[in-house]
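In this view, the complex is presented without one of its protein chains, the others remaining in place.
Chain IDs A and B follow the sequence of writing; residue 1 opens each chain.
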Amino acid sequence: MASLIDLANPTRFMRYSAVLLPWVAGIAGVLLVVGFYLAWFVAPADYQQGETIRIMFVHVPAAWLAMMFYTMMTLSALGTLVWRHPLADVAQKAAAPIGAAFALICLLTGAFWGKPMWGTYWVWDARLTSMLVLLLIYLGIMALWRTLDEPSQAGRAVAILTLVGFVNVPIIKFSVDWWNTLHQPASVLRLDGPTIHASMLWPLLILAVGFTGLALVLHLVAMRAEIMRRRVRTLTILEAERLDRLSAESAPA
Amino acid sequence: MTRAFLAILKRDLALASRAGGGGELALVFFLTIVVLVPFALGPDLNLLSRIGPAILWLGALLSMLIGLDRLFQGDEEDGSLDLIRASVLPLELAVLAKGLAHWLTTGLPLALAAPLLGLLVALPGEAMLPVAATLLVGTPALSFIGAGAAALTAGLRRGGLILPVLVAPLTVPVLIFGVSASNAALGGTIPFATPFLILCALSLAAIVVGTLAAAAALRQSG
Partner (left out) sequence: MSDLGPHAGFILASYAAVTVVLGGLILSILLDHRAQTRALAELEQRGIGRRSDRSRS
């Protein structure tokens, strides 16, 4: 009975996600087009940062998504360890590369924004450093997924790592804050400057929702691929066992 | 229960003291790293004494990581891990005993050797004791964070390099507060006690979290 539920849940997910996918993709596409139009043609250049403010429109959503995906992975990890939900570790495995990609985008765009504004590609500032450590943790999680073969065992191992990482990320953030204030004088460059104007806030929000939609689409597709991969794996093993049995039966005859 | 705990502790200490046990090798590795750094930086004693605590901490961190992947692998291979799982001793306590044995055979000697190696990087005399003290309270955190990762990779044959990749990002806070406490002792605007106490707190937290995580990981793989 339990195995029937295990099988039913991913099956139902495959059906619902197939219905949902085109809609989410369409909405995300429209939002991204509208958002980028507003960001590039309507929003004014910042009076301090000039045209480089255009970088913000991808930088900030990427940072949000990188953190949002880690939070979601932590919830999935709880789902794996506490409720043993069969979809939880699928969701978690599919989320890791997406979160890592957005963390990487956040760092790269930040570097290209930092060079003209701060005069350097990289500062060992608290926020930059903690995003870099987050990227490293993402990479570690992906590496652990690759080294463990058996999916459900790998899922529980990665879930433990994700939870430990989740406990550690605020500690890292806090200690890097502390470390930074120790080593650098108060002249640390601040980004907040003037409060953001409505003509920039709207494109930013629209793009943030659009990017979230895109990330959700990618996540759903990756989850579907992962479910199919596991089904292929199970079927191949079953088929191999059947062939094994057949040859064992025929051998003595 | 205490007897089972002590038995695991004694066994691991005995294994480490045998040939190839890893304890003294970590020490030699520590020495090698500290010797290599001046070759890379040049023999500028002022520079070396300024970054001395950082070199000692980095060397200690790397030496701790070097043998960690064997912490549970040997027991997994010869089946003693199954016996430990089946015993009356809660798995958390077994992990605690193994982590403690690992720290006694690597962390403690590293901390004790640090003042001697400090001479090589021209550490001022008054900084020797604080650096050794920070290593003494900081290395348990490394042992137990590493124990968690070692438990996750216990069943892997080719898991040698993945463990440092998993552990390194999680050790950032320990490294920051270890080095800043040592630097505070060298003279600075903040008192030594502030970062030192945070380092102690991090160590205690790492012992709890690392033990629980390692026990959970061992339970699910068995």
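Basically, contacts are C-beta pairs under 8 Å (C-beta built on N, C-alpha and C of every residue); 3 or more make two chains touch, one makes a residue touch a chain.
Fair warning: this is a prediction, and the values are worked out from it, not measured in the lab.
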Of the chains you can see, which ones touch the chain that is left out? A
Can you work out which residue in A:Val33, A:Leu201, A:Ala225 or A:Leu246 touches the chain that's missing from view? A:Ala225
Touching the missing chain, which residues of chain A? 3-4, 7, 40-41, 45, 50-52, 54-55, 58-59, 62, 97-98, 101, 104-105, 108-109, 112-113, 115-116, 214, 218, 221-222, 224-225, 228-229, 231-232, 234-236, 238-239, 242
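What we mean here is this: only the chains that are shown with their structure count from here on.
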Across the complex, what residues on chain B touch chain A? 148-149, 152-153, 155-156, 158-159, 162, 165-166, 168-170, 172-173, 176-177, 180, 190, 198, 202, 205, 209, 213, 216-217, 220-221
Can you name the residues of chain A that touch chain B in the complex? 81, 133, 136-137, 139-140, 143-144, 147-148, 153, 156-157, 160-161, 163-165, 167-168, 171-172, 174-176, 178-179, 182
